[in-house]
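One chain of protein is taken out of this complex; the other chains stay put.
Up next, subunit A:
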């Protein structure tokens, strides 16, 4: 029995070998420390060495942990342990790969199942397939990297021209709102299917470009699959707190710091340490600013069944309130024609709640007049976990509202 017990312990020790890998966050105080950190080059850097005061994240295997920590402590280099359990993440990825082998991979975007929820990997592959199948219409632009280093992809739908007036659509900025990423995927396919067939969409694309960001918060989205289906925010750790993540829809430079967001990192509406502190937000800001020619900006969330326009941070009506209101009315009545789904509409602050640092408040203040936020199905019965059989109906009815907005934008240049 003693022998069995020893073998059991040895087995456990081998098993936990990977279990105790830690990610250390190291911060250099000066150039000297920075070069000393670089000396750890044999280790696996998750977030590379950039400059003084910028955090460096390094994965340290359990057998090296003590010596690495001693090294850092002796040199008085600040570090903290990011208690992300690496083994668990790897198990999840292995599980995903195993299950992927069991599921038949779609060979093209025609065999992609739009009526199911997909993983990050599957959506990224879909994007590449769509580009490959429609090279003259679609291209993929990587506008930045998420905190954990995932590419932030935007699909550009264009029939030519240079810096044409453009329409922006994003889904999945809040990762738990799964019907939005699923709808975004459907929209992408819809655009390539309808171009050349639907007169309204064809007219729009002959004049304007459409940019579609399907997974706006990839780290959060991965986390909703691997760990917590209800995760909303980014996955960036917060200095001085055990709590992770910033609400990317409170992180924009519009009323930043005003009531309508939290300054507590543990809150679901934490605004972040500063405006645009999240790379997921900053990437879009930089892209929009350098493009200079966006005319409509639609950010898609769930749930509540609402179509909202600015502002969220103030009761002062938007200058274009009347036009935005009547366009919203048109859009949601078009939406209702399909299944009778009822939407409410109005400014953010009147219709849902006060919210500061929001996306469309910023885009509107940049001069992008047709700035809207959707809250898709439903009104609370299923909430974030909307049954997959509602994905396509939701996408289809929402598309009608989007077409109304895009059509109006195209016909009302400014």
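As a working rule, a residue touches a chain if its C-beta (ideal position, glycine included) is under 8 Å from a C-beta of that chain, and two chains touch if they have at least 3 such contacts; residues count from 1.
In the analysis below, contacts and distances are computed from a predicted model.
Enquirer: What is the protein name, per UniProt, of the chain that does not appear here: "Beta-hexosaminidase subunit beta", "Cystatin LXN-type domain-containing protein", "Pyruvate dehydrogenase E1 component subunit alpha" or "Aminotransferase class I/classII large domain-containing protein"?
Expert: According to UniProt, the chain not displayed is called "Cystatin LXN-type domain-containing protein".
Enquirer: Please pick, from A:253, A:268, A:286 or A:323, the residue that touches the omitted chain in the full complex.
Expert: A:268
Enquirer: In the complete assembly, which of A:27, A:258 or A:400 touches the absent chain?
Expert: Answer from the full complex: A:258 touches the omitted chain.
Enquirer: Given the full complex, what residues of subunit A touch the hidden partner chain?
Expert: 9, 12-13, 15-16, 19-20, 65-67, 69, 83-85, 87-88, 91-92, 95-96, 99, 116-117, 178, 224-232, 241-244, 247, 258-260, 262, 264, 266-269, 304, 315, 342, 344-346, 350-354, 379-390
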